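Missing here: one protein chain of the complex. Every other protein chain is in place.
And now, chain A:
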Amino acid sequence: MSVLQGIGARTTAAVWHLGFATRFFVAVLLASGTSFRRIHLTLREVYFSGVLSLVIIMVSGLFVGMVLGLQGYDTLARYGSEEALGVLVALSLVRELGPVVAGLLFASRAGSAITAEIGLMKATEQLDAMDMMAVNPIARVVAPRFWGGVISMPLLAALFSAMGVLGGYIVGVVLIGTDTGSFWGQMQASVDFKRDILNGVVKSVVFGVAVSWVAVFEGYDSDATAEGVSRATTRTVVTSSLAILGLDFILTSLMFRG
């Protein structure tokens, strides 16, 4: 009986959690207008989650592209179609790897930092102090961090894909020596702007919203203790990574079916 009770309690807790998260999301959106009036707060968060993630995103993108170039060449050479290397690298990056890997990196680099920051503010009662001074902590602290993440994520994903294509070019054309013309030419012939690139951007925006939402919510919802903050940070990385992968499957099946 206790097993059943446990399942029931967990299900109720999960639904309660989800409802609270949604209510919190709406509250953040409602407070956004107030926080945009002081735009430098949001710009500061774009700096912390976007600019400071530049290096890891660019280096990872370059290496992922280089690995794709190597592995892709290896497989394609068996079928004598090395000239399709550009297509392989570009399509896999723009459609899937760019948004997904950039999202995962963003969740662990910026999302965890946001959660820890908000959680620690809560643990040290800074949020309560703001409330006491009639400053809405959601408008002052949460909304700028949310929007900073939403703005940064698509730009980082585009950068990741661009660096990946360059990495594939370096390995495929410069090091291995496939033809430059067919590398770019076939790529341009098969990558469609609307179908592939814009859909990739849409994906990265969705992931940006998901990661930022999870990050600010877990921070705000964390237990006001050192242990609570550390747990919330872990939960942010786990939940947002799972959310990214799950959403990616849904979006891919909606976008690229048939």
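By definition in this document, contacts are C-beta pairs under 8 Å (C-beta built on N, C-alpha and C of every residue); 3 or more make two chains touch, one makes a residue touch a chain; residues count from 1.
Everything that follows uses one rule, which is that contacts and distances are computed from a predicted model.
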Checklist line | "Transcriptional regulator", "Glutamyl-tRNA(Gln) amidotransferase subunit A", "Outer membrane lipid asymmetry maintenance protein MlaD" or "Carbohydrate ABC transporter permease" - which is the UniProt name of the missing chain | finding: "Outer membrane lipid asymmetry maintenance protein MlaD"
Notebook entry, point to check: Which of these touches the unseen chain: A:A90, A:L104, A:L127 or A:A243?
Noted result: A:A90
Notebook entry, point to check: Who touches the missing chain here, A:L155, A:V173, A:V237 or A:L251?
Noted result: A:L155
Check: Of A:A27, A:L43 or A:M255, which sits in contact with the chain we cannot see?
Finding: A:L43
Note to self: Which candidate, A:L120, A:I170 or A:I197, sits in contact with the chain we can't see?
What the structure shows: A:I197
Margin query: Please output the residues of chain A touching the missing chain, sorted low to high.
Written below: 40, 43-44, 46-47, 50-51, 54, 79, 81, 90, 94, 152, 154-156, 158-159, 161-163, 165, 184, 187-193, 196-197, 201
